[in-house]
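Shown here: the complex without one of its protein chains, the others still in place.
Right after this comes chain A.
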Amino acid sequence: MNWVDIGALDDIPQRGARVVKTAMGCVAVFRTRDDQVFATSDRCPHKGGPLSEGIVHGHKVTCPLHNWVFSLETGEAEGADEGQISTYSARVQDGRVYLDATELMKRSAA
């Protein structure tokens, strides 16, 4: 594990998201209403919608383009839709948000 500080928790709106740029495209970092943080790929597997712009409800996000819903915990599409987004480890400590750089590098290598 190689936790890197990517910013303050307060920089992400509750029930909202911000993106983090990586060499292989954007990662969406979500903050849920209970102040948990989740990181996933920002691209919807359907037609590439920016998931960071979706509506966050519970531990789920709805893609803004055609309303597919994904679990932020497992990355799986809910309901009738099939699809999967990548999820990454994220954690919060003392009001700061950390992502695992090793994992994100694997992403760029893959």
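Quick note on the criterion: contacts are C-beta pairs under 8 Å (C-beta built on N, C-alpha and C of every residue); 3 or more make two chains touch, one makes a residue touch a chain; residues count from 1.
We adopt the following convention: contacts and distances are computed from a predicted model.
J.: Could you tell me which of "NAD(P)/FAD-dependent oxidoreductase", "sn-glycerol-3-phosphate dehydrogenase subunit C", "Cytochrome c oxidase subunit 1" or "Cell division protein FtsW" is the UniProt name of the chain missing from the displayed complex?
T.: In UniProt, the chain that is not shown appears as "NAD(P)/FAD-dependent oxidoreductase".
J.: Footprint of the hidden chain on chain A, which residues?
T.: Given the touch definition above, chain A has residues 4, 6-7, 11-16, 18-24, 26, 29, 33-34, 47-50, 53-58, 60, 62, 64-65, 67, 69, 97, 99, 101, 104-105, 107-108 touching the missing chain.
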